[in-house]
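One structure, pasted below without further comment.
Up next is chain A:
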Amino acid sequence: MIKIENVRKSFGELEVLKGINLDVEQGEVLSIIGGSGSGKSTLLYCINAIENIQGGKIFVDGIDVHNKATNKDQLRQKLGMVFQQWNSFPHLTVLENVALAPQIVKKMSKEEAIEIAQKELKHVGLGDKFDMYPTKMSGGQQQRLAIARALAMRPDYMLFDEVTSALDPELVGEVLDTLRILREEGMTMICVTHEIAFAREVSDQVAFFHKGVIEEMGPPEQVISNPQKETTQAFLSKVLS
Partner candidate 1 sequence: MGSLFTPLSWSDTGFILTGVWNTILISGLSIFVGSVLGVIVGFARAESNKYVNFLFGSVLDVLRSVPLIIQLVLFSTFMGVMGSPLPPFVAGTIILSLYTMAFMAEVFRGGFESVNNSMIIAGRSLGMTYWQTIRHVRFPIGLRSVFPAWLGVALSVIKDSALVSVIGYVELLRTSDQLISRTQQPLEILIGVGLFYFLISYPLSVYGRRIERKHAL
Partner candidate 2 sequence: TAQADQLDEVIKRGTLNCGVVLDFPPMGYFDKDNKPAGFDVDYCNDLAAALGVKSNVLNLTWGDRIPSLVSGKTDVVIGSTSDTLERAKSVGFTYPYFVFKFQTISKKGTPINSFADLKNVKVGAALGTTYETEYLAYAEKMGWGKDNYTAFKSENDAYLGLYQGKVDAIISTNTNIATKLQTKEFADYVAGPYVPNYDDVVGLIAKRSEVAWINYLNLFLIHQIRDGNMNKHYNKHFGSDAPADLIQSLRDNK
């Protein structure tokens, strides 16, 4: 379970997260929506300890993420993350991309790592692309590769940061389908997304971020279909127009 308690985060003068409280239970899917610059990505980065925080606490399975004593490299193995920009490693083949971290981080043998990599690539529908280089693939394929790469570390949680927003409209579907599969399998996920229809479909909870605070949070039927706050309504009407 991921527990976020009153988290504050600033970049210099700029306060980006102004006291965020969230719980994500095992097997739950949380979607985060909200305008540009509202702090959505920043929160994911804080959960993953890629950014530090200035106040509050984040617990992942009871471990205090930002405690000095916590081994962050180890912690991150629990948390798979996929980003908005495709960041596959261009110097490695698709298979090597996925097999690298299990080998060097988990110290698996090469054979073992490759086996896992093959399995996860098939999982996301890239079973026929093992020896390709990612630069030759479409954006949607690269995003699925990134998902497979994260899954190969056998994470307990997956964090998705607008994984479809840099894709051509036609490629969005294939990536969302992969997320749907993960949801079916019971993966615990936090998805930052602009795809409101998708968020409504798959989420247990939806959180609407506005200027560093959670303005509204609850099941999708409430937050998306029947928003209470004016800010939420304004945002949704802009995005859905």
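Everything below uses one rule, namely that a residue touches a chain if its C-beta (ideal position, glycine included) is under 8 Å from a C-beta of that chain, and two chains touch if they have at least 3 such contacts; residues count from 1.
Regarding candidate selection, all candidates are chains of the complex that A comes from, given by their letters.
Every value quoted in this text rests on a predicted model; they were computed, and no experiment measured them.
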Out of 1 or 2, the chain that touches chain A in this complex is option 1
Within their complex, chain A touches candidate 1 through residues 45, 48, 50, 73-74, 76-77, 79-81, 83, 85, 87, 89-91, 100-101, 104-106, 146, 149-150, 153
